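The structure under discussion appears below in the form of C-alpha cells.
Every protein chain except one is present and positioned as in the full complex.
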Amino acid sequence: MKTINDGDDVLLHLDQKRTYLVRVEVDKQFHTHKGFVELGDLIGKPYGSPLLSSLGVKFHALQPLIRDRIVKTDRRTQVLYPKDIGYLLLQLNIGTGCRVVEAGTGSGALTCALANAVKPDGKVYSYEINPDFQRVAARNIERARLMDYVELKEGDVTEVIDETDVDAVVLDMATPWLVVPRAHLALKGSGVLATFSPTIEQVMKTVSAIREHPFVDLETIELILRRITVARNRTRPQTLMIGHSGYITTARKVLEKESS
Amino acid sequence: MKTINDGDDVLLHLDQKRTYLVRVEVDKQFHTHKGFVELGDLIGKPYGSPLLSSLGVKFHALQPLIRDRIVKTDRRTQVLYPKDIGYLLLQLNIGTGCRVVEAGTGSGALTCALANAVKPDGKVYSYEINPDFQRVAARNIERARLMDYVELKEGDVTEVIDETDVDAVVLDMATPWLVVPRAHLALKGSGVLATFSPTIEQVMKTVSAIREHPFVDLETIELILRRITVARNRTRPQTLMIGHSGYITTARKVLEKESS
Amino acid sequence: MKTINDGDDVLLHLDQKRTYLVRVEVDKQFHTHKGFVELGDLIGKPYGSPLLSSLGVKFHALQPLIRDRIVKTDRRTQVLYPKDIGYLLLQLNIGTGCRVVEAGTGSGALTCALANAVKPDGKVYSYEINPDFQRVAARNIERARLMDYVELKEGDVTEVIDETDVDAVVLDMATPWLVVPRAHLALKGSGVLATFSPTIEQVMKTVSAIREHPFVDLETIELILRRITVARNRTRPQTLMIGHSGYITTARKVLEKESS
Partner (left out) sequence: MKTINDGDDVLLHLDQKRTYLVRVEVDKQFHTHKGFVELGDLIGKPYGSPLLSSLGVKFHALQPLIRDRIVKTDRRTQVLYPKDIGYLLLQLNIGTGCRVVEAGTGSGALTCALANAVKPDGKVYSYEINPDFQRVAARNIERARLMDYVELKEGDVTEVIDETDVDAVVLDMATPWLVVPRAHLALKGSGVLATFSPTIEQVMKTVSAIREHPFVDLETIELILRRITVARNRTRPQTLMIGHSGYITTARKVLEKESS
C-alpha cells in the first residue's frame, strides 16, 4: 500500500467546496478557518487518511488526481474544464508512448493531463510565447512531477513547429487557424489535430483552414456538463451552471498521394 | 515512420458517415458499394494513405483509435459514448500502471479504453455475468491487441470482488448500488468509484448507498454533446442529437480511522 | 358546456403518437388502421368524449389547441416549434388588441398563434412572397377560424411594410437583417422586434443591422426542449431529441430624440 511521503502533495479535503492542494513536510502546519493541521503527521499514512485540525474538525488527505491539478491550476489563462480535457485525450488517442505537440502551454493544466497520459515513454512538446505563462506552467508541471515527459518550448507555432511525425497536435490558443498548415506538417499520417476555441468565429476560421489541407473526419462539438443534486425529494439539475467553455474541433491527417 | 503490416486493423474511411474497421491481409479484398479495395496493397504503406477502389473511388486507411473501437463495438450492450468514456478516464485518473475493476464487461468498449490507458504495467479486472457478452468482449479486446492488460472474469460483483487496493472501480451495470459495499472494500484509500446509469432512479439508489460508506467528493453529472455544423452561412447546432446517454456518479474512498 | 357541432374540427386522439385533426360532419367516417369511426356521432357531445372505432378501439375527441395546429401544419416551410412560439408570444407581448406584422407567412403556424392571441380586436399583417405558401397558410388559418384577425399580404418586406405604429414585428425568413430598417419604421415607440433564424451567420447579420438603429434591450437566445420519460425505474431524459431549431433575437425600438 502506497503511503504518503515527506514532500508529497496531498489534497486536503474538508467538504465538496473546500479542498486544498498542499505539500506534506515534517513539522509543517497548514492553517484554515477550521484550525490548523499538522501536515507532518500524514507521513507514513495511507492516502485517504483522516486528519484532525487543532479545532477537532476532520479533514481527509486525498491523493491529488490530474483533475485536481486542472482545477487547482492558476486560472489566469485557463478555460479548459475537465470535461473538455477528458474528451480531448480520447479524441486525440493520447496514451503511453505518444508524442504530442501542444500550444499554448498556458498554465500547464492540459500539459499535465497530456504528460500523465503519455508517460513514461512519450513526450509533450509544449509551445508558449508568453514567458510569464511558461514560468507558471513549469511550476505546476514540476509540482505534479511530470516534467520528465514535457519539453517546454518558447516559440510561436504560427511560425515553426520543430517536431515531425507526431501523433497529435492540440491547440488552445487565440488563432489556431494560423497554425493549421504547420500542424499538418508536424503530424504523422492518421495523426489527430484538435483545437479548443471559445468563440464561433474562431471555429469558422479554423474549420476553413482545415478544409484547405488533407484532413478527414473533421468535426466540431461542444460539451455541456450538468451537475445534478441527488438528495431525497430534492433531486434536480443545479440552478447555476457553466453554460459554455469552448468548442472542440478535431480532424485526422491523411496523405494525398500514395507514398512510394 | 510506422507502416501498416499484414494483420493490422485499419479504419477504411470513405466519408464522415462511412468508415469500416477491417483487417489488412495479403490478397484480401474488401467490398463496398463503391467497388472493392485490395487491402493487401496497404502493407508497407504509412497510416493515412489513400487507396483507390476498383471503381476509382478514394478511401483512406486510418490507424484505428480507441474511439473508433468504441463506436464500432457491437452495440447490443453498449450505452457509453466516447464523451462519457473520456470523462470517466479523467475522473477515475486512469493512467499507465493503474489497477482497475470494471463491471460489467459488456461488449468491451470501456474495457478497451481502460486497457489502453493502463498499459503496459496496469491491469483491468473486468467482471461479466453473461458469458455471451464476455465472448463478444473478448473478441473486441483481442482485436484491439489489448488482452495483455485485461483479465476477463465471469462473476457477479454484487457477491464478490477478488481484488483489493485497486485504484478505481467503474460500474456500468443495472444495479450499481448493490456493488457499493464491495467496491469500497476493493478500493485503496483515495481510490475512485464511478458508476454510469441511464435512469435517475438508479442514480438515487447508488447515491444513497455511497452515502452509507466512507466516501467523499460525491458528485453526479451528465454530459451533453452537441455537434455543430460549420459551413459558410450554414453554421448551427445539428437538428438531431442524442439527448441523453446516462448519468455519471463519482466518489473517492476515505479511511475512517487513522491506521496505526 | 361547449359541445361539438357539425363542421367543427376535433383532434382525434388514439395515443401519444397517433392523433388526427379531422372535421366533424354528419355521416362522415374517418378510417384508421384501428378501424373507422363515425365522426357524426360526436355532434352534440362535449369535447373530450370517447369514441369507439368499428374495431372497438377507443379514441378521444379533443378540442384542437393552437399547439395542435402548429404541430399539424404542413411542415414544408416550418421550423418553429411550440417552445419557440410560446417564447415569441411572451417576448413580443402579444395580447388581445395588438397589431402585429409577420413575415414570412410560411405555412401559417405562427400566424395562427399570433391571431389567436390578438383576437378579437387586434390584427396580424402577414407578408409572404411565395404564393404557394400563402395558399397553404390561408387554408390553415381558415380551418382554425382565425382569418378574421389576419390580413394575408403578398409582398416583399425588404422593400415595403405598409403598416405603422405596430406593437410588434416578427420575422421568420431567410434574410431578416434586410428588413430591420423597415421594421424599425413600422414599429411604435417601445414596440418589439423579434427574428427567428436557424444559423449563427443570420444572427450575426441581424444583430449588426439592429445595432445600427435605435433599439435597446437586444438579446439573442436559443431554447432547448428536453422531453423526460417519467415511469417507475425508467425516469430519464429521452435519448433522441431535437438539438436545435433556431435562435431568437429580440429588441425594443426607442425614439432618438424627444418628440415635440
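Here the chain labels run A, B and C in written order, and each chain numbers its own residues starting at 1.
Here is the rule we use: a contact is a pair of C-beta atoms (placed from the backbone, for glycine too) under 8 Å apart; a residue touches a chain by one contact, two chains touch by 3 or more.
Only a predicted model underlies this, so the values are computations on that prediction, with no experimental measurement involved.
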Omitted chain's touching partners, listed by label: A, C
Residue touching the undisplayed chain, where the options are C:Val100, C:Ala113, C:Val180 or C:Leu193: C:Ala113
From C:His60, C:Arg145 or C:His213, residue that would touch the chain that is not displayed: C:His60
Residues in chain C touching the chain absent from view: 1-2, 13, 15-16, 19, 45-51, 60-63, 65-67, 82-83, 85-91, 93, 95-96, 113, 116-117, 119-120, 165, 188-192, 200, 203-204, 207, 216-228, 230-231, 235, 247, 249, 252-259
Chain A residues touching the omitted chain (full complex): 198-202, 226-227, 232-245
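Here is the rule we use: only the chains that are shown with their structure count from here on.
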Same or different contact residues where chain B meets its copy chain A, judged by the half mark: same
Distance between the centres, which are taken as Cα means, of chain C and chain A, whole angstrom: 47
Computed distance of Cα centres, chain B from chain A, in Å: 21
Numbers and ranges of chain B residues touching at least 2 other chains: 200, 226-227, 235
